[in-house]
Structure formats: structure tokens, C-alpha cells
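Every protein chain except one is present and positioned as in the full complex.
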């Protein structure tokens, strides 16, 4: 069982996706941020032994930095979930919780943690 | 180990329990919503192999959609916790985190995820 720490969304230029949905950031931009968190999760799993050893992503917990009453967290976190399945196929399918929050570290738009079953 | 995805509270009529505590929804109504999440968790475990194979509910994480400063998340999430013990007895006892949030998918009142140890 590999526990992947909460990943924050880095841009290719080294910056981060920041700001709250939907006032400062659109759902589409936030989905892109969630996909960047997915890339970071895959990088962690690669470093922890290699993606080919991942038997199953067991759990994904995603938090969206958003305004009160925002309700499209699933659409945002799909950016990460879809990537995991694209890359890992069936092993990338997972149970998930998509949640909102009023604040995240460094005001990033999305933070996502994961648990994976990995062959030793 | 079975990871149950974050469950949202469905009403018998197919609708969902929505709104924030305590302005739009009372603690008692939210507890009912949490119980509905518990029903959904049990349905997931039944589908995943059968309730009779559940050795222990290891963890419950519950989020209450609430206003700033609301502090009765434990009373709300008890709606789920009490149901798990009613149905599963000792196997239904669990460690728990009860948390608040400023928003949840579709503006539902409660979302609850769980981890269970299940005999194969």
C-alpha cells in the first residue's frame, strides 16, 4: 500500500495553478489543475517503484479551493481521474471523494491525495 | 481492504439532501442526511462482496456542508456512525474524522467516505 501525499498543481513553467473556483478560476481551468495533480501523483508512484508495479489506485481524495455553494467538484477532479485511467488503464480506476474547501496551501486551486496498491 | 467512495445522501424519492447547516438545514435534518450516506455505504459494501464479509469498518471520513464557525459536525455524522453499528454490530465500530466544509458536490448536505476490512 503506497500513500501518496496531497499533491499540488504545478505548471510546466514551474509556477502553480492558484485561485478559487468559480470567481477567479473557471471549472475548465480547475480541471486542468486537477490533471496537473494527477501528473504529480503518477510521478510519485513512478519514484516509489515504477508505474508498472501499480496494481490498483485504491483511493483518490480531491479538494477544490472554491467559493461557498460551488457544486461542480466532480467535474474538476475528473481532470485527475481521467488521466489516471488514460495512463494506467483498469489499474487506474479508483474510488473517489471530491470535496470543496475554502482554502488550500499557497492558495492553489486543487489538492489531491491518493492510495495505491503496489506489487513489491 | 475496500475503499468506499465518498457517498452523497439520497432521499427515498430519488432526490438528494441539499443545503448548508445550520442556516438552510437543521442539525437533525443533516443527521438524517448522514444516515442516508450510511445506507449508501452499506449498499456499496453489499455490492462489493456482501455485508456478512465485513470484518471491520476501519475508517469513516465525513464532511458537513456548513457555515463558518459551525461546530456540531460530530452530532451530524453520528447519523451515519450509529447506523453502521446498528446494522453491523461490533464490526460497524470505526475510527472517524468529522469535518466541516464550505461546499460539496451539487450542494449536498453531507458526504461520507469509508474504508473497510473485508474477508475475501
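When the chains are written out, they are named A and B in that same order, and each has its own residue count from 1.
FYI, contacts are C-beta pairs under 8 Å (C-beta built on N, C-alpha and C of every residue); 3 or more make two chains touch, one makes a residue touch a chain.
Just so it is clear, the structure is predicted and the values come from calculations on it, not from any experiment.
Trainee: Which one, B:7, B:73 or B:107, makes contact with the chain that was left out?
Mentor: Only one listed residue reaches the unshown chain, and that is B:73.
Trainee: In the full complex, which bits of chain A touch the chain not displayed? Write them out.
Mentor: 1, 3-6, 20, 61, 63, 68, 101-107, 111, 113, 115
Trainee: What residue numbers in chain B mark contact with the hidden partner chain?
Mentor: So the residues of chain B touching the missing chain come out as 1, 58-59, 61, 64, 66-74, 94-102, 115.
In this section, only the chains that are shown with their structure count from here on.
Trainee: Which integer distance in Å separates the CA centroid of chain A from that of chain B?
Mentor: Chain A and chain B have C-alpha centres separated by 23 Å.
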